[in-house]
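As you look at this complex, bear in mind that one protein chain is not there, while each of the others sits in place.
After this line comes chain A, so read on.
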Amino acid sequence: MNKDTSHINSLENEAIYIMREVAAQFEKPVLLFSGGKDSITLVRLAVKAFYPAKVPFPLMHIDTGHNFPETIEFRDRLCKELGLELIVRNVQDSIDEGKVKEESGRYASRNMLQTTTLLDALEEFKFDAAIGGARRDEEKARAKERIFSVRDDFGQWDEKNQRPELFDMLNGDIDHGQNVRVFPISNWTELDVWSYIEKENIEIPSIYFAHKRNVFLRDGMIWSAEDDVVYRDENEEVVEKMVRFRTVGDMSCTAAVLSDAVSISKVVEEIRDSTISERGARIDDKRSEAAMEKRKQQGYF
């Protein structure tokens, strides 16, 4: 075996090493699962890291209630097939309890509201490490993120006071009440994730592939018109197009792209030639230049 000849293998080896460090250094880790390709990749890496033993931590999904139905169906099937424990916490509950207030208007999204539900859930289960699928190439505030990123008692990110990470050494020492966000695929790019999904033949939700969908155009972006989650003016005309999604976040802030890519190899080809970044279709990042940094400081993952 020559595991370090290829780029993707060396990323895989690094991620498996990080998964094992999480299991060894923390008492109660959890893997944050969104149903997106990055968290599906994390699950695959966790399975490989501990084989033939079971993955020694549960999955947790913070459900905005605005997920694509395909994602939820996929999530439940994956956990059943792999025998993984799944915890679900709902943003709707946080709204009902009056902890957060639903946004209104044409750009309303539950994406921001997730943070409260996530922090509450981490506290409820006393999780001391939360593994997430964030990547440094996604966004420039994320480019500064550590692999082990310490959060204070309020779940906040102190971006100017981060622990240096040298060589392979990961310092997971924390005080009671603090927790660590762990990003095993920090050094992967979007293309790396897709190449890995292709190489490992990993199943992903159908909305990642080109399909016919009723959509409408706004601000140069394509929005799904098939659910009432996305606010649509009456004068915004609905048309049918061949589209796919590059990210599967909350439906209310995830736009589609025109695509003919019906298979993984076609998707890989498309990403390779793409001139738009992945988060270019995420309206939540376009709110301001520092949108991601602000959300991260507040505890978003």
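By definition in this document, a residue touches a chain if its C-beta (ideal position, glycine included) is under 8 Å from a C-beta of that chain, and two chains touch if they have at least 3 such contacts; residues count from 1.
Going forward, contacts and distances are computed from a predicted model.
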Determine which name in "Inositol-phosphate transport system permease protein", "PTS mannnose transporter subunit IID", "Nucleotidyltransferase domain-containing protein" or "sulfate adenylyltransferase" the UniProt entry assigns to the undisplayed chain of the complex. "sulfate adenylyltransferase"
Omitted-chain contact residue, chosen from A:E102, A:D153 or A:D168: A:D168
Kindly state which of the options A:V30, A:L59, A:L78 or A:A141 is in contact with the chain not pictured. A:A141
Which positions on chain A touch the chain that was left off? 1-7, 9-14, 16-17, 20-21, 23-24, 48-54, 136-137, 139-144, 150, 159-160, 162-169, 171, 173-175, 186-187, 189, 274-277, 280, 289-290, 293
